[in-house]
Structure formats: C-alpha cells, structure tokens
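Removed from the display is one protein chain of the complex; every other protein chain stays in position.
Entry: chain A
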Amino acid sequence: MTAATELMNIAIFVAFVTLALGQILSMVRLVLGPTSGDRILALDTMVINALGLVVLLGIYQGVQIYFEVSLLIAMLGFVSTVALARFKLRGDIIE
C-alpha cells in the first residue's frame, strides 16, 4: 500500500460522495422543477450519475463485469429521455 494507492482510494471515496450528493441534488430539481423540461433534464442527469456510480463501483471492486451494466444504463437512459421528450412534444411516442 504505497502513498499513490492511498491517494487513489481517497479519490474514489471523494468521487462516491460527490456523485451521491449529485443524485440527491438533481432529485431536488426533479421535485421542484417548474416545467416538465426541467423534470426530464433532472431524470437524464440522474441516469448519468447512476452510470458514473456503477463505473466507480467497478473501479472500487477491481472487476470488469460492470461494463455491460453501464452500457445498458447509458442506452436505456438515452431512449427514455427521447421518449419522454417526444411524448411531451407530440402527445405520442411512436406515431
């Protein structure tokens, strides 16, 4: 356990705390958000933050299996954001 590894463990801890705080703060915007565009944006940010948390968990445990999880979260987040925005724009998702 060298000094560099110590520093990396501290950085992983700091990143965990920051992303968790980001989840909570964007949830505040999700509840407050005056318009529905803000709510869609807050949900998109929460998906992105969850993706970052999964990547961090992969770094922390030193395993590779979280790659598929994060790729699936990225794809589902994009599709759900576009579906919500289209539903708000057109009143329908697939016309």
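Throughout what follows, a residue touches a chain if its C-beta (ideal position, glycine included) is under 8 Å from a C-beta of that chain, and two chains touch if they have at least 3 such contacts; residues count from 1.
Throughout what follows, contacts and distances are computed from a predicted model.
Peer 1: Considering the UniProt annotation of the chain absent from this complex, which name among "Electron transfer flavoprotein subunit alpha", "Na(+)/H(+) antiporter subunit G", "Potassium-transporting ATPase ATP-binding subunit" or "Integration host factor subunit beta" applies?
Peer 2: Looking only at the record, the undisplayed chain corresponds to "Na(+)/H(+) antiporter subunit G".
Peer 1: For chain A, which residues touch the unseen chain?
Peer 2: Interface residues of chain A facing the absent chain: 2, 4-5, 7-8, 11-12, 14-15, 18-19, 21-22, 25-26, 28-29, 34-38, 40-42, 44-45, 48-49, 51-52, 55-56, 58-59, 62, 64, 67, 70-71, 74-75, 78, 81-82, 85-86, 88-89.
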